[in-house]
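Every protein chain of the complex appears in place save one, which is left out.
And then subunit A:
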Amino acid sequence: MSVLDRPAFEAAPEAVPKIRLEHLGKTFAVRGGESFAALDDIGLDVADGEFLVVVGPSGCGKSTLLDLISGLTKPTSGQVLLDGVPVTGPALDRSVVFQQYALLPWRTAQRNVEFALEARPRLDRLGRRARAERAREHLALVGLTGFEDRFPHELSGGMRQRVAIARALASDPKVLLMDEPFAALDAQTRDGLQEELLRIWQRTGTTVVFITHGIDEAVFLGQRVAVMTSRPGRIKELVDVRLGDRTADEDVRSSPEFAAYRHEVWSLLRDEVTTAARLREVVSVG
């Protein structure tokens, strides 16, 4: 059975959340023996199949949060639980999509997607043919059939990010972690990819944690939007977004409900942005 055939949404609420962040904190050492807290006492549950967007002012530790969930960084305090099991390091059950695509420039689109499948330990790795087949399947999922043999430099930014998404999904992860994946794209490409991402999410039922600093993007994509405070990063508030099906024909972005959610998140963020700006000024003066 292919991942693509999975039901869009697993309805039954589970006792154990997909991801649980428990009193998560991260402190970095800086020059002169001082340290600064990037994240402080983050507590958050993400349900199975949920699309959670984390939004916050720049420098609030959003990316650090994602690094902790992916296991690339170890927390200073607290822990990350995946299906109730503590995360100790990176694994293929959590795929990351980076803002800078991170495609291997010497591999074609097809071979880049296969890369994720080659990462498995030898014993449960797919054969060469099966890997190629699966890569083709996932390139089709992101609408790139016919571009399999293109090198990354022969693709547009939007297409490169599609390849990165296909690669992230090819290893059939439990959780898709996205670190401002559309921030480097132009507005039109970004809108298109947001809709595409929702469509893919509905088809695969993967749990998504999506980091952004864009309020529109957060409201459009998220079932829930977690607003973070500026330094140290904490979860300020969780906003439930009930907008219905975003991929329907009508333009959700111009509806009054969308505007209301947008305003709510904007108001929550405004104080944080001014605080962050003040902090930056202090830093640059001092």
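Descriptive notes on the structure:
Criterion: a residue touches a chain if its C-beta (ideal position, glycine included) is under 8 Å from a C-beta of that chain, and two chains touch if they have at least 3 such contacts; residues count from 1.
The rule we apply is simple: contacts and distances are computed from a predicted model.
Hidden from the displayed complex is a chain whose UniProt protein name, among "ABC transporter permease", "Acyl-CoA dehydrogenase family protein", "ATP phosphoribosyltransferase regulatory subunit" or "HPr family phosphocarrier protein", is "ABC transporter permease".
Within the complete assembly, A:100 is the residue of A:35, A:58, A:100 or A:145 that touches the hidden chain. The omitted chain makes contact with just one of the residues A:16, A:119, A:260 or A:277: A:119. Hidden from this view is one chain, which touches subunit A at 70-72, 89-92, 94-96, 98, 100, 102, 104-107, 115-116, 118-119, 151, 153, 171.
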